[in-house]
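One protein chain is absent from this view; the other protein chains keep their places.
Chain lettering (A, B and C) follows the sequence in which the chains are written, and residue indices restart at 1 in each chain.
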Amino acid sequence: MNDVPVLHYDVDHEGDVSQLVYTFGGVEARASVKPGSILDTSSLDCFAGKVRSVHDHVSTVCDPRFLNPQTGPFFVEGAIPGDVLAVHFASIEPRSTLGFSTTVPLFGALTANGFTQMLHQPLPEMTWVYGIDKENRTVRYEARESSAVYRLPLDPMHGTVGVAPALNEARSALTPGDWGGNMDTPEMRAGVTCYLGVNVEGALFSFGDGHARQGEGETCGVAVETSMDTVMVIDLIKGVSPVLWPRLESDTEIMTTGSTKPLEDAFRISQVQMVQWVAQLTGLSIMDSYQFVSQTSLAPIANVVDTNYTVIAKIRKDFLPDVHPMNGVHRRLREMGQAYLATRR
Amino acid sequence: MNDVPVLHYDVDHEGDVSQLVYTFGGVEARASVKPGSILDTSSLDCFAGKVRSVHDHVSTVCDPRFLNPQTGPFFVEGAIPGDVLAVHFASIEPRSTLGFSTTVPLFGALTANGFTQMLHQPLPEMTWVYGIDKENRTVRYEARESSAVYRLPLDPMHGTVGVAPALNEARSALTPGDWGGNMDTPEMRAGVTCYLGVNVEGALFSFGDGHARQGEGETCGVAVETSMDTVMVIDLIKGVSPVLWPRLESDTEIMTTGSTKPLEDAFRISQVQMVQWVAQLTGLSIMDSYQFVSQTSLAPIANVVDTNYTVIAKIRKDFLPDVHPMNGVHRRLREMGQAYLATRR
Amino acid sequence: MNDVPVLHYDVDHEGDVSQLVYTFGGVEARASVKPGSILDTSSLDCFAGKVRSVHDHVSTVCDPRFLNPQTGPFFVEGAIPGDVLAVHFASIEPRSTLGFSTTVPLFGALTANGFTQMLHQPLPEMTWVYGIDKENRTVRYEARESSAVYRLPLDPMHGTVGVAPALNEARSALTPGDWGGNMDTPEMRAGVTCYLGVNVEGALFSFGDGHARQGEGETCGVAVETSMDTVMVIDLIKGVSPVLWPRLESDTEIMTTGSTKPLEDAFRISQVQMVQWVAQLTGLSIMDSYQFVSQTSLAPIANVVDTNYTVIAKIRKDFLPDVHPMNGVHRRLREMGQAYLATRR
Partner (left out) sequence: MNDVPVLHYDVDHEGDVSQLVYTFGGVEARASVKPGSILDTSSLDCFAGKVRSVHDHVSTVCDPRFLNPQTGPFFVEGAIPGDVLAVHFASIEPRSTLGFSTTVPLFGALTANGFTQMLHQPLPEMTWVYGIDKENRTVRYEARESSAVYRLPLDPMHGTVGVAPALNEARSALTPGDWGGNMDTPEMRAGVTCYLGVNVEGALFSFGDGHARQGEGETCGVAVETSMDTVMVIDLIKGVSPVLWPRLESDTEIMTTGSTKPLEDAFRISQVQMVQWVAQLTGLSIMDSYQFVSQTSLAPIANVVDTNYTVIAKIRKDFLPDVHPMNGVHRRLREMGQAYLATRR
């Protein structure tokens, strides 16, 4: 491991939140990273640390311009449009023993909101505080309107991972799309590699929005939000088919994503991407791949609350023996990540 | 088990398909069943057996009026509107060593269709034949346009389970809704209990559309279709809250369903039902339950191809210690089903 | 006019509402009508007359099983599947000097409802009473929470017009679809001919849901509801292309409809039908017709509140000189209707 470059990138967790980054695109790179590097860094929670107790309401303590701060963007050396950026999450660990979830007025899947506009008054604004027990790998739910307590598995992940969009757009870190962004899928956990199509020179990768856990759909709009220490392995893949929408790979599954509205279009995008990927990996015709995917793909919803909705398509790799997605980069990055983590212990 | 009534209901698998049942509602009961009974019966495949080789195309060999034949309807003695019908699937086993999937012109999620109308010509119409190996619990995918073969897990289920709808409606067996119907969720497998709200006297339960397996979303519109031998335990629950949309329970999970368009409304229905169910089971307030469900619910898509789309909400029962959904009926029916199956072996 | 058959069909406006008809399909014909006949009849309002003052709330005074009573069904002699039923509205006149509109709990476009389920409490339930001035052709809006009064044009129409659906379905009179039904378009006014594809022998035509006026979208879910005296001319068109979705024709415009969810699919249906109709009327290729329709079609929304949403496509007939939709039946029926009305005065 002596020759693997490591970028330690410090984030100021107590600083002026207006200095942080809240868009994909439209901001200058904060650091540069070589392909094949370890990136050892951290992220603030989506509230930029402003929610600290059940008495803190988002509408009171947060400035809407400064929600969901991102770490980055990182200029990936040599990245040009058409390349594929590989981001392997080696480790995602809560920095704190507390996580926070809230309702936010006119935000969420089961309430009138800024796009599904209605004449209702907002639901009550409330905050829940979760205890995070890293030892026992649990988070502790505590009801606000009774004394009920439940313990749930800790399952850390990043809600927001992406690059600068195409067409000179700058998109809020609250939005997911073909550049990645706020996809809010619980699949974005340690052990997974995320593939992102590069739209601009240097890719301009950033990430944030750590969740100690979330349900699929992120129904109330807010997961168990917490700051994270995160180790990634960053690489660049040249000469593969362009990745039009973000993809993921774990040891056991390949996944595609679609992020748009309505939700059926997000499903369609994820499935068409998967049909094309399976065809390319196996040599199946498009119609044969359509049939194969129809019988094998899982379709977990990621989010139905953000400005675009996200759906995942997921196929077990053991259904597809002898295929090597993205030239086998996942296994290689996974090993690099494990080796780096071993040196840190 | 001596005193458990058993209804052996014979289905004519070679008869005149126009004599079968193709709607929920609008047809007379074919048999009567007492609550607390075993129902030992079978179902035709969704093609009424007309597709038998790769050369058989649905548009040629099937009559659109006679797609998706249902077994039933069964008059459940004593059932009245407001009751909950419990249908436990003790066993679902393919009757044949072959299953069939197809594309159908202008039907499916990744093609223009009768509702998402476009100006495209239909995709090619094709049929795939799957070998079903009950011994090894696999189905064998065979590509049509190459020599590729893949083996996938056998995972038998029923796409269509329901009762007569409210408001004197009769709904095609191709449609899912609050009466159940063509939900096409792979969760409807052996070991699961399905709860259905009763809309009319006798409930008028029917079922069909066996799948040797399917992906979530049933993307091309057709699963691995096959006829099934099915053993159910039928019961009636009185005095619980009315079930407005179908629910499921396995040994490990509780599930709710929503079936409508757009897909986000199907999601919303499944999640609101789950928020209400968890609140009722735990005593949590609605807002506390909303928070709990947001962090714990899985949201697998069931179908995005039928005349309504279906989404599932699913929560692990071990997240909710000491709750007893539907007065514990699932465990009781499961034991009755196992005992009956033991007597048959 | 001596030889034009006239069916005077009496409706009991004070009778037992459970004897009325609340579905398309699933009910026996109440009367028989010959093609080329005048049908001189009337309809109850959608509340079956139960809402009579600002103090009457739908949830209190109406039985959900008996909403939106339809006049009919009428067996049209000689009608078989594939034919086109033409219904020309010669006259639609309010029977009363009062119309009623309401909010209904969890129903409407700007509130959580039975399909767009949310955790909100319902909006307030209220009733508005409109004075109908047939002399001056106005309806009088009177605010409930202030003293404001506005006068609006009287523009009588029928929200619900349809035939029995295909596939042996019986559909609630609250739902629109390819059989017509509760389309709730203000275009269904006197002077317009509605074309409906026949699905079953005799067509089984029925209609109801008179509105003294409504906005496009019928946003709160309820128009200015009132009982109507209605004169139609009924005819049957053989040997034209089948009409898959309801169409309308006025003296100045041709119109197509689409009714489904999401709303963009209703739009797509209406536009594809129009592209096909214009191609058929003009001999334009489909691509040329697509271009023509793109620059000429209006797209007013009809309803976004019913169990399916409805969109209209509308093209001015003077853009298409020398075309004769449906063999010129509209002009002929319009003249028959005018002649009949002249005899009545």
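Please note the rule applied: a contact is a pair of C-beta atoms (placed from the backbone, for glycine too) under 8 Å apart; a residue touches a chain by one contact, two chains touch by 3 or more.
The structure presented is a predicted model; accordingly, all values stated were derived computationally and were not measured.
S.K.: Would you indicate which residue among C:103, C:172, C:193 or C:259 is in contact with the undisplayed chain?
M.R.: Looking across C:103, C:172, C:193 or C:259, the contact with the absent chain belongs to C:103.
S.K.: Just name the one of C:18, C:121 or C:294 that touches the chain not displayed here.
M.R.: C:294
S.K.: Which residue, A:246, A:262, A:300 or A:325, contacts the hidden chain when the whole complex is considered?
M.R.: A:262
S.K.: Which one touches the absent chain: C:50, C:88, C:120 or C:213?
M.R.: C:213
S.K.: Under the stated touch rule, tell me which residues of chain A contact the chain that is not displayed.
M.R.: Against the missing chain, chain A presents residues 22-23, 25-26, 64-65, 115-119, 167-172, 174, 258, 260-262, 265, 268-269, 271-273, 275, 286-287, 290.
S.K.: What does the interface between chain C and the hidden chain look like in terms of residue numbers?
M.R.: For chain C, the residues touching the absent chain are 101, 103, 109-110, 123-124, 126, 128, 139, 141, 143-146, 148, 150, 152, 213-224, 261-264, 267-268, 271-272, 275, 282-285, 287-288, 290-301, 304, 309, 311, 319-320.
S.K.: Residue-wise, where is chain B in contact with the chain that is not depicted?
M.R.: 110-112, 116-121, 123, 262, 264
Everything that follows uses one rule, which is that only the chains that are shown with their structure count from here on.
S.K.: Per-chain C-alpha centres versus the global one: which chain is nearest?
M.R.: Chain nearest the overall C-alpha centroid, as shown: B.
S.K.: Go ahead and note the Å separation of the Cα centroids belonging to chain A and chain B.
M.R.: A distance of 33 Å separates the two centres.
S.K.: Find the geometric centre of each of chain A and chain C from their Cα atoms only, then give the gap between the two centres in Å, rounded to an integer.
M.R.: 48
S.K.: At least two other chains touched by the same residue of chain C: list those residues.
M.R.: 116-119, 262 - these are the residues of chain C that touch more than one other chain.
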